[in-house]
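Got a structure for you, questions after.
Heads up, one of the protein chains got dropped from this complex, but the rest are sitting where they should.
Each chain carries a letter (A, B, C, D, E and F) given by its place in the written order, and its residues are counted from 1.
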Amino acid sequence: MLRALRSIVARDLRLSLRRRGDVLNHLVFFVIVVTLFPLGVGPEPNLMRIMAPGIVWVAALLAAMLSLQRLFASDYADGTLEQMLISAQPLGLIVVGKIVAHWLMSGLPLTLLAPVLGLQFDLPQQALGVLTLSLLIGTPVLSLIGAVGAALTLGVRGEGVLLALLVLPLYIPVLIFGAGGVAAMANGLGAGPHLSLLGAFLAISCVVAPWAACVALRVAYD
Amino acid sequence: MLRALRSIVARDLRLSLRRRGDVLNHLVFFVIVVTLFPLGVGPEPNLMRIMAPGIVWVAALLAAMLSLQRLFASDYADGTLEQMLISAQPLGLIVVGKIVAHWLMSGLPLTLLAPVLGLQFDLPQQALGVLTLSLLIGTPVLSLIGAVGAALTLGVRGEGVLLALLVLPLYIPVLIFGAGGVAAMANGLGAGPHLSLLGAFLAISCVVAPWAACVALRVAYD
Amino acid sequence: MKATTLEAHADGRGNALLRFAAPQAFFPLAGKMIPWFAALAVVFAVGGLYVSFFVAPTDFQQGESYRVIFIHVPAAWMSMFLYVVMAAWAAFGLILNTRLSGMMASAIAPTGALFTFIALWTGALWGKPTWGTWWVWDARLTSELILLFLYLGFIALTTAIDDPRRAERAGAVLAIVGVINVPIIYFSVKWWNTLHQGASVSLTKAPSMAATMLAGMFLMALAAWMYSFAAALWRVRSIILERERDALWVRERGGGA
Amino acid sequence: MNWGSLENFLAMGGYGLYVWGSYGVTLLCIAVELWALARRSRRAQPEQRA
Amino acid sequence: MKPRHRRLALVVAGVAALGIAAALVLNAFQSNLVFFFSPSQVAAKEAPVNRTFRLGGMVEKGSMKRLPDGLTVQFVVTDTAKTIPVQYKGILPDLFREGKGVIAQGKLELDGVFRAQEVLAKHDENYMPPEAADAIAKAQKGELPKK
Amino acid sequence: MLEARDLACERGDVRLFAGVSFALAAGELLLVQGPNGSGKTSLLRLVAGLSRPAAGDIRWTGEDIRKLRENYARELLFVGHANAVKDEFSADENLAVARELAGRKSTPLERADALERIGLAARARLPARYLSQGQKRRVALARLCLAADTPLWILDEPFAALDARALATVVALVDEHLARGGMAILTTHQEVAIATRLRHVIALD
Partner (left out) sequence: MLEARDLACERGDVRLFAGVSFALAAGELLLVQGPNGSGKTSLLRLVAGLSRPAAGDIRWTGEDIRKLRENYARELLFVGHANAVKDEFSADENLAVARELAGRKSTPLERADALERIGLAARARLPARYLSQGQKRRVALARLCLAADTPLWILDEPFAALDARALATVVALVDEHLARGGMAILTTHQEVAIATRLRHVIALD
């Protein structure tokens, strides 16, 4: 069971690495989006400091979302997904494997990079810690929920935007509590409650998302 | 010549409409991104008013970018693009047609919707006018530059993010002057210079972008 | 080897310049030039550093912090210069379809990105004590940042495409489109009168800088030039070997060495 | 320019962090590039045949 | 159209577009693109109210003083025609000197005082040793330099 | 072993077929014939468990395949119109991944043999993106060389894009499979000679 999971994760990771610079590209996208905002809004340091957690979180969210499209779509297009559906491994296992791989390639690097970007916005030390922690708890939720959206929009045209449409509303609570926690910390309040709410989201989506994604995949072929 | 152009635009428009809700999806995405920010940053009316032009412009930019991926990719995947390369119409004409169609389906609706969103941020009347005008001049530039990026990343894996990487830096000036013009107007200054710079960008990219996109397309097949 | 490419005909016509545009002929030439450029780079750098730290006096306004100039300005110059050279090679390759051109463009990009990064980094470090901030969204700074993104985009694009011929032609299109940014960087301080200072050195007026300072800056700039040449040539040699791995002359090289 | 002592030289009139930060990172970058170049060149060499 | 005519038409259109672009750029640089104002412009009420902008000019000689709280400084920014008083609470950059260029970012309050959030030093493109600067200053003004 | 009763299939408002029944025992071949669009692919997908029939049911060793799920899938090898070949992976890697999905490990040696047999040895390490149409099909079919232990093969136009030699190889593979007691369901528009007496034919129209 675990061996099978590992081999699926390994396959997806290898695939991502083969598409050269996939991880790097995510990071650069993340950095660029974070950089765009000061440009659009105008560079007031005070304003920037207030906006920082929100911007970093929104950028993380968009980066996660963009990469979702490839979670199932390429496997769907070339017929690999139908092989997975009638594979000797339970579908649930495959889905979990793909989600884990997705997080390792998108969520985790973002989380590691975020403190550096936060620094650029002059965020205080503890706020940086909370930012990292909130991303660490929050980005898996993004991958989990995203997987459901990606499965639902399989083979539907206008995929990209429809996916965004389905997934973003579900991302909003994560965004609010993620960014909220950082803001709270930056203002000298504790981030505990925000983080525990994020944790709760994580727990719930760990249960619901893989199941929902499996159902959605089967429906896509029926 | 013009007839051929019209038929290409018509084809792409029909295709977009057939992919149900394509236009609508763009708009909803735009609205959602614009709405995410107040959620991420926290709703202070003053802050919001200052940030509004930047946010609307960044959202427009991301919406345009997301939809770029489908500008050539689906035609590439199913072989239509190679038919276009050896079509009786000059490739330049086809590319221009596709860019026009892209703008009609993404830039134009955004432009029409923006004043409503601006209202939500409590922007003054003239600033709304400038917002619309700046989008009207700026979004074609986004489509034009985007076409070059989309053509360059054709068939390259990790497309989506690589496209963002190539195109976003070139979008930065448009963002700065677009949002800057609105902000200037909101503060009682004229937006004239910003708008004429945007116009200059439009003129330059009208010349450079179709040529570059054509070369890139031919390169993609060589 | 390839009858269609320009360089193959060149030999017959006896055009020496074009002959060296063939990778096979350029490879040993580059190999011979690298040590010279490298040596010159070291000499200029040692001289430049000596002048920078032990000859050039303290500045009347900035005190010792101005010594960042000896890195910042050469790096900033190189960042723009290398981009233009890269784009020129790229355009050349796109039009004439010579094999070496694309390789040269790919060889220059990383060094260009490096100098752009150094210009940004040293500028930021210099900005803190002088202006009072690491970073502002001033036109000069922003356009230089875009330059870095353009370099990175070029590198990302060319590495993402694995057919080298297609990769360098696609990169060429991007490089050419991005050239627009260079004059914007250069003239930005004139057009937008913001934080970054204007030119201290220009063709049209006498430099507004003490002679020893200027000497240090020029020495360092020369070192940067020599270094860039050496690095680009070294890289292009690797690229030639990678691309022509199966060509007879490369395989013979492996066997004979 | 006579710095008098090593401390003075390192302090750079109070700007040591900035000046040495610039030179240091530059040196580091160049070192990294040279290392990468050497590695690439080593890998690109055609393998020796017996 | 014959191919040659078409190419000609394209070239003409391209040149025309570039011409338009140049004209638009020139037009743009006639006016103020960034929120950057001189004291004269502020005095002429060209600057926005209640919005952050940048005020640029020279720090007037002898205008700098520290307010009783020990943190806030006040000085006057001039472009030799008009002057604007500026208040700032925070650390000044090293290059901040009376008689030298400065860029202050902040808002103009109703009392006519510019409350800066950030003060940046703008310096010129001159680099020289202090002795040379002294000599130049002496030669120009015939007075002893401050430093 | 495999038994289908009264299968019907609807796509949109069209009823493609109804009342299709068959039973397949060890060593037997089922040929599904019919012109383009007659529903061959649709039938094969039903049997593979990829979609559900509008009517009727399909049993494997007496149990409904939708209940069995992975336990049925483990016994099954399906090659559809789509090759399920990853452009980024080489032929060898693609084969390894396919074997893992089938729940079996494969050694590099086995895979090399399989690719040799199907005629891909020379391109085994090239990313599949660069392979020709027929070579991609061969990657998908290389699985057949390693699937001796998988009793049921469902092959939807396996010969499309193959040249004569590869076609003969695949035919031989199917022959061997049937000879060792395997089952196969096949569609093809080409004339091929599979040497078995135990052949059923379903003709759709």
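By our rule, a contact is a pair of C-beta atoms (placed from the backbone, for glycine too) under 8 Å apart; a residue touches a chain by one contact, two chains touch by 3 or more.
Keep in mind that this is a model prediction, so the values were computed, not measured.
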| remark: The one of F:27, F:56, F:103 or F:134 in touch with the missing chain is F:134
| note | Touch with the missing chain holds, among B:35, B:87 or B:132, for B:87
| Of the residues in subunit F, which ones touch the absent chain? | 11-12, 34-37, 41, 81, 119, 123, 126, 130-135, 137-138, 157, 160-167, 189-190
| note | It is residues of subunit B that touch the chain not shown, namely 4, 7-8, 11, 14-15, 18-19, 78-80, 82-90, 221-222
| note | Touching the unshown chain, subunit C contributes residues 2-4, 163, 245-246
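Just so we're on the same page, only the chains that are shown with their structure count from here on.
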| task | Identify the chain pair with more contacting C-beta pairs: B-C or C-D. | result | C-D
| task | Look at all chain centres (mean of CA atoms) and spot the one farthest from the centre of subunit F. | result | E
| query | Cα centroid separation between subunit D and subunit F, in whole Å? | reply | 60
| How many Å are there between the centre of subunit D and the centre of subunit E, using C-alpha atoms for each centre? | 36
| task | At least two other chains touched by the same residue of subunit E: list those residues. | result | 29, 33-35, 118
| remark: Residue ranges of subunit F touching at least 2 other chains are 87-88, 127
